[in-house]
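Every protein chain of the complex appears in place save one, which is left out.
Entry: chain A
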Amino acid sequence: MIRRALVLVLLAVLGALFAALWLGFTPAEELGLTGRYYAEHTAPDLGAANLVTAIIVTYRGLDTLGEVTVLFLSAAIVGLVLAGGRPAARRKPPVPAGELLATGSRLLVPLILLLGAYVIVNGHLTPGGGFQGGAILASGTLLLLLAEPLKRFSHGLITRIESLSGATFVALGLLGLVFAGGFLDNRLLPVGTLGELFSAGLMPVISVLIGLKVGAEFSSMLASLSETEDS
């Protein structure tokens, strides 16, 4: 009882703090210094139409490299934590997925993968990019696992896709250090015309690599979680 009262007091204090912040908030009228720089320089310098992708892939590309590394680490730890003590034989077969889910997944999975590829490849033009597309690809994996819980994905293949795209990502970044303006500079390839698919230099290539890496990492997490189910 006292515990719950303490929690409510704490939340009330926090709520009062939030209310003060909310009352004092006026939306900005002008872009901040950094935002203004990105809005002014993205199109002429990098040739990308989507400012958010330009920030993630090129301006803050090093941070994105760190982020996919964090994601890789968490996928690896999930695999490690769940790997120990896995029973050799299942006690009972899982409930069958049902006609709707089984047939629906056969229809939907190719479409989901296509949408994921579309979102990844057009990341520098429209809303999207490597992370979003990678998550869509992994949702295809999730649907496959739901429809067929005993399905096993090749961890070797996932690892190979993941490490190959990661290594290419770093190698392209290093090439930028030598042949262009700096680490992960997208002007390694010609910038092209704004708004075309083959524009923005290296940006679509790096989006594809990020998408593959993120998709593989999420898929590996899902596969690890699914393989330990009802053990």
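Basically, a contact is a pair of C-beta atoms (placed from the backbone, for glycine too) under 8 Å apart; a residue touches a chain by one contact, two chains touch by 3 or more; residues count from 1.
Note that in this section contacts and distances are computed from a predicted model.
Participant: Looking at UniProt, which of "Electron transfer flavoprotein alpha subunit", "Cation:proton antiporter subunit C", "Carbon-monoxide dehydrogenase large subunit" or "Sulfur-oxidizing protein SoxY" names the chain we cannot see?
Facilitator: When "Electron transfer flavoprotein alpha subunit", "Cation:proton antiporter subunit C", "Carbon-monoxide dehydrogenase large subunit" or "Sulfur-oxidizing protein SoxY" are compared with UniProt, the left-out chain turns out to be "Cation:proton antiporter subunit C".
Participant: Going by the contact rule already stated, which one of A:50, A:105 or A:207 would touch the omitted chain in the full complex?
Facilitator: In the full complex, the listed residue that touches the missing chain is A:50.
Participant: Using the touch rule from the top, list residues of chain A that touch the missing partner.
Facilitator: Residue positions of chain A that touch the missing chain: 4, 7, 10-11, 14-15, 18-19, 21-22, 25, 27-29, 31-32, 34-36, 38-40, 42-44, 49-52, 55-56, 60, 63-64, 67, 70-71, 74-75, 77-78, 81-82, 84-85, 125-127, 129, 131-132, 135, 194-195, 214, 218, 221, 224-225, 228, 231.
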